[in-house]
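The structure's right below; bear with me while I get my questions together.
Only a single protein chain was left out; the remaining protein chains are all shown in position.
Letters A and B name the chains as they come in the text, with residue numbers starting at 1 for each one.
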Amino acid sequence: MRLRDIIAILLNIALLILGICWGARWYSPMTFIHDFENLRPLFMLRFQRMVTAITIGGSLSLAGLILQAVLRNPLAEPFTLGLSGGASIGAALAFVLGFYSKWVFAVPIGAFLGAISTLIIVLWISRCGRNGTESLLLSGVIAGTIASNVLVQILSFAQNEELAGITWWTLGDLQGTDPRLLWPGVVLLFAALVMFRCMADKIDAIALGEAQAFYLGGNPRKLTVVLVAAASFLAAETVAMAGIISFCGLIIPHIVRQCFGCIHRHIVLTTALWGAAFLMICDILSRCISTQHEIPIGVMTAVIGGPLFLWLLNKQHHA
Amino acid sequence: MNKLFSILLLFALPLMAQEERIISLSPALTELVFKLGKGRQLIARSEPCDYPPEVKKLPVAGRFADPDMERILTLRPTLVITNDLINPGVRTVMENAKIRCVQKQCRTIEEYVEWVKLLGDVLKCPEAAKAECERVEREAKPLPKIKRKVLWVIWDSPLMVAGAGSLADGLLQRVGVENIAGNVKIAYFKSSYDWLLEHQPDAIVWTASKRDNLKEHRFWGNLKAVKQGKVVMLPNNDLVQRPGPRITEGYKLLAEQLRKP
Partner (left out) sequence: MPDSPNNQTALRADNLSFAYRDRPIVRDFSLTLVPGDLTVLLGPNGSGKSTILQLLAGRLVPQNGDVLMDGAALRKLSGTQRASKIAVVPQAAPPVFGFTVYERVAIGRRARLSPFTKFTEEDEHDIVEAMQIFDVERLADRACNQLSGGELQRVMLAAALAQKPTYLLLDEPTSALDPSHVVNTVQTLRSLLKNTAVLLITHDIELAANAAKRLVLLKDGAVIADGPPDTTLTPENLTTTYDCKASIKPSVSFF
């Protein structure tokens, strides 16, 4: 464990405590300890929300890091492969067809199926990346565009009430996450961390190109498929938990690479930790700027992440 | 002479027989047209229009605020009424086809009353319109205020509630209770569980999808209104969500449920 990771973990713990104390009303940690029985519902609510932020922030950043390395494209994001489109179609269908009112799990499952089937189509069109990463990325972008058009079509079929649900869902929502989905998400994040750490050297190699990956002892096609599938799984899980949250998967890997280098065995954990911290900060701001009227988390990440990304890009350009 | 008379009559007949051929693009307006007794002049409806039941036999000419122009042009209406238009450009298309298009927002009871008057003038039945206005004012008159805070849940995931300016807010005011989210000047907005735990409502109106096990929900189960069973779910949400003639029925149901001690 490196010093910077310990610092990042401490920062995460500090943010977790801040997020539990701060909300519609401030309670000091001491109040929570002394009066826990009364504050239990509030504690559980805020605790769960912060864990959701940690899980989603970590998963999205990791997925972004891996997709960028595998596709050798710094602009790749969990959603560049059209996953967001696929997931939102699945979710929207679950809303519109009325499955949601019958079964809570229908929306996340719909989102998941949508994302996975988009992935399969994209991988199939690009022959599992055999035609080069450009074709993979291009298929992804096109699938995403088609999906968003289909989404508009579905939205126009929906009644007002359902429409509101879908529209807001596409901007992300951390408080609605079902606890039955949250803990599997946490497990998945840890599993992904271990997996990516074990494959870190291979990820370095594939980031250098398919030829290099092969000469350094890897099987580039298998690596691409396994890593892209794992990253998509993470991304689909976050979509299922909280809808579409942009920018997190794009800027966190950028910042981490800029600050700590590109060697993946050094930055896998760091990326997850910074992603978690970033989303916690965004969430705390989104619910504490105006306590009654929440700012959607997706708006918050875009407002903070967008300018940050442009600044980074500019700085890189001048360097 | 006889011949001349017949020819004159032939020209006059369509003039005499001419009455508006109406297409409504909003369920509330469809109901209003029937309420004013002009239901048989309605030649097509929007997709969500479902009341009165016989309206479902009419052809569909678009979705809410979103006319299917090709259908509309083949159906040859003289009047299209709508609350809103997703694409304002279609107005010009209708004007070019000599179709009158009356468009006006209808989001509150007050706006509904204005619509009744407007449509009464357009359809030349001011008496029926006046009667309907009076009926609404009589049957949905503002009740004296009681000290009770109510939360109106439009959608529960994500949590969307009704703020100031919404039909829901107007109904709550008329019923005489306080909308707990009425201080936010946005008709429908995303709210936070956290805030609700700190500012608990006395009762909840639930027009989101039905949930049987609200008491066991990890968040809703913590609210005292839920624990005490003060959650109002209506048999038909259209009664309180559609600014049409049946809004008075919704008002009656809400008043009964929300004002009982």
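Keep this in mind: a contact is a pair of C-beta atoms (placed from the backbone, for glycine too) under 8 Å apart; a residue touches a chain by one contact, two chains touch by 3 or more.
Note that the structure is predicted; figures quoted are calculated from it, not measured.
Shown chains touched by the hidden chain across the complete assembly: A. If you put the hidden chain back, the residue from A:V187, A:A211 or A:I289 that touches it is A:A211. Contact with the chain not shown here comes from a single listed residue; of A:L16, A:A111 or A:A200, that residue is A:A200.
Even with one chain removed from view, chain A keeps its contact list with that chain: residues 69, 72-74, 197-201, 204-205, 207-209, 211-212, 214-219, 257, 261-263, 265.
One rule holds for everything that comes next: only the chains that are shown with their structure count from here on.
With centres taken as mean Cα positions, chain B sits 39 Å from chain A.
The part of chain B that touches chain A in the complex is made up of residues 48, 63-64, 66, 154-160, 163, 181, 183-184, 186, 188-195, 197-199, 207-210, 218-219, 222, 237, 241. Interface residues of chain A, counted against chain B in their complex, comprise 23-25, 41-42, 44-46, 48, 100-101, 107, 156-157, 159-161, 164-165, 168-169, 173, 175-176, 179, 243, 287, 291-294, 296.
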